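Here is the structure we will look at.
The complex appears here minus one protein chain, its other protein chains still in place.
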Amino acid sequence: MAKDVPHQPMPRLEDAPLLTGRGQFFDDLPVPHGTLYAAILRSPHAHARLRAIHADAARGLAGVHSVLTGEDYAGVAAPLMVGVRLPIECWPIARHKVRYAGEPVAVVLAGDRYIAEDALDLIEVDYDPFAPVLDPVEALDADAPVLHDEMGGNLGSDRQFTYGDPGAAFDDAEHVVDISVRYPRNSCTPIETYGVLAQWEPHGQSFDITANFQGPFSIHPVIARALQVPGNRLRLRTPEDSGGSFGVKQGVFPYIALLAACARLADRPVKWVEDRLEHLTASVSSTNRAITLRAAVRGDGRITALDYDQVEDVGAYLRAPEPATLYRMHGNLCGAYDIANLSVRNRIVMTNKTPTGLNRGFGGPQIYFVLERLMQRIAAELDLDPVEVIRTNLIPTDAFPYRTASGATYDSGDYVRAFEQALKDGRYDALVARRNERRAEGRMYGIGLSVAVEPSVSNMGYLSTVLTPEERARSGPKNGAQSSATVHIDPVGTITVQLDSVPQGQGHKTVAAGIVAERFGLSPGNIKVVAALDTSKDAWSIAAGNYASRFAAASAGAVCIAADRLRDRLAWIAAAQLNVVPDDLRFEGGRIFAAGNPDAALPFARVASAAHWAPATLPELDGSPIRETAIWTAPELSAPNEADEINSSLCHGFIFDFCGVEIDPITHEAHIDRYVSMHDCGTILHEGMVEGQIRGAFAHAIGASLYEEYAYDEDGAFLAGTFADYPVPTVHEIPDLEIYHICTPSPVTPLGAKGVGEGNCMSTPVCVANAVADALRPGCGEVDLVLPLIPARIAGFLQDEPRAPEGQEKRRETGGKGLSGTGQARVDAAPQDIWDLLMDADQLAAIIPGAHGVKRLSPTRFLADVTLGVGPVKGRYRVDVALSDLDEPRSAVLTGKASGALGTGMGEGRVTLTPDDAGGTLIGYAYDASVGGKVASVGGRLLDGAAKIVIGQFFSALGRRAGDPTHRQGIFARLRARLGGAS
Amino acid sequence: MRRLDARQTHVIRFTLNGRAVEAHCSPRMLLSDVLRGELGATGTHVGCEHGVCGACTVRIDGMMARSCLTLAVQVEGATVDTVEGVAPAPGRLSVLQDAFRKHHALQCGFCTAGIVMSLDTLLRDAPDADEARIRDVLSGHLCRCTGYHAIVQAALEAVETLRKETDHA
């Protein structure tokens, strides 16, 4: 290609409909007449006994068909199967207990979503909250709150693995270097949320479901079993288009079970579209993990053994396909390094957070974060160049195919060449010079490096590594990964291809069309590719779906195999007509002809349609030339062996990243100055799409590195319920990316291709972290970094804060946690008068801001119906207040619980009444409160101020009433008006 | 003054992609829902319903707008344009849409409708928009697939193509 001709990648067949608003996404599809729309009531508590659900008012609302609960579900369906045998029940809707904020508690079915949400507001639920446990390591404590009583603890699995002789390697080690990290929760948050349309056919006892599920279809039997129907009575269809997934839409499956059960109970079609708050709160995320990694190291930086201790937090339930996040990387725990000795302890714990699931990178970000942070730590502790430490340990070129300590086969690669070429082409030396210059100017500049092996095409058997060899023997071997594709020729000789890959934007249709067109000598535009999958009609297996970067390596290969077989048959037909041997035939330009005689050509369509019109004229063939379905799995994907060795993935790509980061001296933001990423993903099937995958994964990784976290407070309230609090990067936040490639084709995939869609999610977060650590090193030494590296965290490492001026004591610090405060108010009345007011329900009704009525249940217990809020933000709550530690008229403790459609609050306050010299009273108060539910997830910013205002209103009203009871109405009304009317 | 009762549906009339339309809706219904559900214009997508993701961006009286932050009753009498109205004819693409296709500026295509509407509006208002302006407009959208790079390239090329077309004319 001439140098001045810009590369023009092949346009995608998918694009024109998508660009003109003609996509066929889930919510764009027509629905059956009579469809009901669902809305889901979710728990505001992280951990609570579910005592009663009062839904009569909701059921009575016009337009509401029914309100269904966990008990209703249990009447027609069963819990979801769990991958590891545990005595827990994994229901898609809470029964008896809620275990995470956002867990479904009731489903409203109504004529439209607006009415369904109106009905949600009318449901009252009685909860008895328990203390939650959020931290995976704390969840292991003997006295930690237990999520599943049947288990007696929170530990779901504890396995130890030894490969080689790590004990001896550590005994002989010159150095032992270790690092402990915490990897946080984040999610790739597709812009299209989950959607399910479920129908029940009572005569056939079968379900027909459309959902934007992404696979793996190993989940299909899980759903069928939950719905208590045979597999062939669960028709699962996916739409032609899906608005992104990145693994996340695997997590729609509990909702498929839930909504299908609702459709059966209601005997009507039911449709549910998840909203964004639901998605952020309660879809799925990556696992958070606590990892300690130790390395036995020689003086030159050569690592002789690794020792992992991993505590994996899967959230409230071990939900299929977990604990896959932990085991997906099991074969490649040593990354790109030649390390023969390995020991691993893997523990899986449950905590009061949303159950986890697939998320781009799937296990890779966690592993490489600790491994590559350790590589930097080794360089620092041994005073070596980090480049040298990597170079010393890389798997040598002549070692491929390379078998890792834990049993993976790295199919191809030339890590040394890729590494050296990236350093050279990416101008690493210039980056070092730049860092040195910046540092000389007193600026904070650092360089990070990371190396990763990117696995693709998961072995469906890797998950069974979590079982002991004995348990595996009992349950039977699991292995392989079947890919399916069908190529069909119609009576006019045009071609339709059916995929099993459930694409969500990766352009599979274009690549498949290109592969088929090339084989038949047609134009890609003439090939029709169907991505919508129908389990009742199409070829599929448990491995079908869009995950583990399997398309290029596996699904595209199946397309290729099917097309080759059909082409061979057409060649036999044409050869008979042209009187030549099939091997001589060329398929080009819509014609078939012998290589030496292009003029005597047959139109492709005529040959291709012959089997429809004149089957008796065909030569004997090894199969029909009308339709071919190829189902292919790689023999290399064997089951884990007795020694727990597992080839967890079929192919292994390579990535080497380095970057320069500067920390802004004022804002402390980490600015990525340069970022270089070298890839080897085997044969590249479509350059534009490979670049798109790399840039997309990189953007996700920038989010994970610097911006995004599914954060919880210590009470288990979810804090990131909006795209304002879960700050997904915009165009301003994504830096430039320099991409380089080398290519070592995979010998084990039909096209030599490997997956490329996830690599930067694995390599980039740690590369950025290493750069930030390097930037901080001159001033702060070695630092322990936790993602995301938000400026406030970086600021915490920098020099001490200037002291407060004399007399200005340090203000309290809260960290997005519960609310607390103290205050004082003076009231022109004696303590006894105030005490009497506080004990009188009628008086309280007038004092409590926004009270509609107060009932005295006992001398020390009140129930109030109040509207609370600030400015436009208002909600109606049931407030249960109990008084204790009464010391009339000096002090009392008030304990309150509030619940309403916006969420819940719990708090305790001590009130003291102290007479002053002027006949008045000083009222002192101190409170601690926690807030859960929607208001905590979307309105966190408001809460502190709101609490202060409401309390302020209360004491102002108390003071006015105590001091001047005759004018209370007017004064209270004025006060309310001034305070923006929290009533 | 016109008072629309909460519990009833009302007829609203506006111009959608050059055609007069009417829809029946209650006051609280979002424009995004009315476009998609009542009028079948499903090209406009809903991604967050709190105004951040930008997928639902449409054009109201010539200005970009989040259709999830707009009540359908607010567009009574207005001119609304959506992604379905951008191409010059069925089966064809606008210069901007074509540049998107050429540069792989979309993957799943879900956020694309909103981005196309914002950039299409920018190109009308500021045919000479530079990269900074393009990025500013684009920053009102979240795309999880592309990493944005290709979108910026596509928009820059569209500016250039349109400039050449204008120069020729």
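Each chain carries a letter (A and B) given by its place in the written order, and its residues are counted from 1.
Criterion: contacts are C-beta pairs under 8 Å (C-beta built on N, C-alpha and C of every residue); 3 or more make two chains touch, one makes a residue touch a chain.
In this section, contacts and distances are computed from a predicted model.
Asks: UniProt names the one chain left off this complex as which of "PadR family transcriptional regulator", "Sugar ABC transporter permease", "Glutamyl-tRNA(Gln) amidotransferase subunit A" or "2-furoyl-CoA dehydrogenase FAD binding subunit"?
Replies: Choosing among "PadR family transcriptional regulator", "Sugar ABC transporter permease", "Glutamyl-tRNA(Gln) amidotransferase subunit A" or "2-furoyl-CoA dehydrogenase FAD binding subunit", the correct UniProt name is "2-furoyl-CoA dehydrogenase FAD binding subunit".
Asks: Identify the residue among A:I88, A:I949 or A:A962 that touches the chain left out of the display.
Replies: That would be A:I949, which touches the missing chain.
Asks: For the chain left out of this view, which of A:R185, A:R276 or A:K353 touches it?
Replies: Checking the options A:R185, A:R276 or A:K353, the one contacting the hidden chain is A:R276.
Asks: Considering the complete complex, identify which of A:G111, A:G590, A:P791 or A:P915 is in touch with the unshown chain.
Replies: Within the whole complex, the residue contacting the unshown chain is A:P791.
Asks: Footprint of the hidden chain on chain A, which residues?
Replies: Touching the chain left out of view, chain A contributes residues 113-114, 117-118, 121, 275-277, 665-669, 707, 711, 719-720, 724-725, 727, 729-730, 732-733, 790-792, 795-796, 801-802, 804-805, 808, 810-811, 813-816, 870-875, 901-902, 934-935, 938-942, 944-946, 948-949, 977-981, 983.
Asks: In the full complex, which residues of chain B touch the absent chain?
Replies: The missing chain touches chain B at positions 1-7, 26-28, 30, 33, 49-51, 54, 57, 60, 63-66, 68-71, 73-74, 76, 118, 122, 136-137, 139-140.
As a working rule, only the chains that are shown with their structure count from here on.
Asks: Which of the residues in chain A come into contact with chain B in the complex?
Replies: For chain A paired with chain B, touching residues are 8-9, 11-12, 14-16, 18-23, 25, 27-28, 114, 188-193, 241-244, 246, 275-276, 504-507, 688-689, 691-692, 695-696, 698-700, 722-724, 728, 730-732, 734, 737, 938.
Asks: Okay, in this complex, where on chain B does chain A touch?
Replies: Against chain A, the touching part of chain B is residues 26, 28-29, 36, 41-50, 52-53, 55, 82-84, 86-87, 93, 97, 100-102, 104, 106-113, 116, 135, 138-152.
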